[in-house]
Every structure is written in C-alpha cells, then in structure tokens.
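Note that one protein chain of the assembly has been removed; the remaining protein chains are unaltered in position.
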Amino acid sequence: MAVLTADMVAGLASTGASCRLDETVAPKFSVGDHVVVRNINPTGHTRLPRYVRGKRGIVDRDHGVFIFPDTNAHSEGEKPQHVYSVRFTPRELWGGDASERDSVYIDMWDDYIDPAS
Amino acid sequence: MNGVHDLGGMHGMGPIDPEANEPVFHNEWERRVFAVTIATFGGGNYHVDQFRHAIERMGAANYLSTSYYEHWLHMVETLMIETGAISRDELNAEQTKLAKEAS
Partner (left out) sequence: MAKHEHTAPPSDPALRVKALESLLLEKGLIDAKALDEIIDTYENKVGPRNGAAVVARAWVDADYKKRLLDDATAAIAELGFSGVQGEDMVVVENLPGLHNIVVCTLCSCYPWPTLGLPPVWYKAAPYRSRAVSDPRGVLDEFGVSLADDVEIRVWDSNAELRYLVLPERPDGTDGMSEDELAAMVTRDSMIGTGVIQAPK
C-alpha cells in the first residue's frame, strides 16, 4: 500500500481520481431516447435514488464511460458502461399538479435504465 | 440499499438553516478527520464506492444523529479495519489509552 506523503498532496488534489474509463463501450442509448428507470432494490451499494425508480425520462446527454458503482463497491468488477444525463419532469416524479415544464436531471448508468415502450 | 442516506423527496427533515460566513472547518477534530480521510484515500486503501457504502451501512439512527465528519470518521475506522490495516482491538486500546491520559 502506498503512503501519501506531503509532496504528493498537491498532485493528488490537482489530478484527482476520475471514475471515467478510457474504454470503448457501445452506448445502449442515444440523446433523445425515451427511457424508464429500472425498479431495482439492491441490498448493496447503488447510486440509483429511490425517487426515480420506475419513472420515465428522456436522455439529454451522454457523459461517456464510467465505472459501475453497484459492482465496484463490492469488488465485483468495474463493469464499464455509459452514464447519461436523463431529464425527468416534476409531474412524472411527484405526480399531482407538479410542473411539467421544470426538470430534474439525474445521471443514469446503462444498467439503471430500459427503453420506454 | 434502501437506506436513509437516499433522501430525495423525503419530508420532515426541517429547515435548511445556512450559516453566514461559515468556516471551512468548525473544530480541530473535523480538520483531523478530513486529513486522515484524504491521506488514507490517497494512499489507495479504499476507493470512492467503498467510501460511500461504508457510510450507508452505518445505520439509519446513527446516520441522522451524527454530523458529516462523524460519518467520515465512521467510514475510515470501518474500512481500515475491514481491509485489515488495523484491528478493532488495537483501535479500542488506543482510544482507552488516550482517554486515560486525558482524564
């Protein structure tokens, strides 16, 4: 195990540790695609908030390929995949008379979403 | 996991209460927690997904009743013990020793 020394601090702070991967993985979705978020309830780690599960949104942009936290947190592999910014309306998320014009944007890994039929 | 950390949309959490001219750290122990965290993270002892999950696993009541840097302290203790870098017994012994010195 490396020990972080004082002369390494500036380098760490200014370089960081990106979870972006320089790997070619085919995206499953394109900008403009209508998607539905999977209703999954894993007992382990996930970055899929409950409030968006089962909801419908539209892919707004493709951020590229990243480590998948649900497997990586448990040392089950990096499972590289695309992350997208997906737009949801407050009406879809909260129902009732919530706004249809405002938006909530959430970043979704490929494994969190399916095509909306 | 469906933990209490997953706060989006929950009600009953109270007012936001921003502090004017807030300092970066409020106590010396917060500085120490931050530094020990970055040093052990930067030394490659664990990665960010393990970091977050260790906090998620701390228990709902404990999570809501402790501050941000207490979450981090719990995380570093948990992961350094789980990776075998230190043991719970060693940590308890050190805490007891320091408590005696301080009393």
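Going by the order they are written in, the chains are A and B; count residues from 1 in each one.
Please note the rule applied: a residue touches a chain if its C-beta (ideal position, glycine included) is under 8 Å from a C-beta of that chain, and two chains touch if they have at least 3 such contacts.
Worth saying up front: this structure is predicted, and the values here are computed from it rather than measured.
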Chain A, residues in touch with the chain not shown (by the definition above): 1, 3-6, 8-10, 12-20, 47-49, 51, 63, 66-67, 83, 85, 90, 93-94, 99, 101-109
Hidden partner chain, residues of chain B it touches: 5-11, 13-19, 22, 24-29, 31-36, 38-40, 42-43, 45, 52, 55, 64, 67-70, 73, 76-77, 80, 85-86, 90-92, 94-99, 102-103
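Definition applied: only the chains that are shown with their structure count from here on.
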Touch list for chain A against partner chain B, complex: 1-4, 8-9, 12, 17, 19, 41-46, 49-52, 67, 69, 72-74, 93-94
Residues of chain B defined as touching chain A within the complex: 1-2, 6, 8-9, 38-40, 42-45, 47-50, 52-53, 56, 85
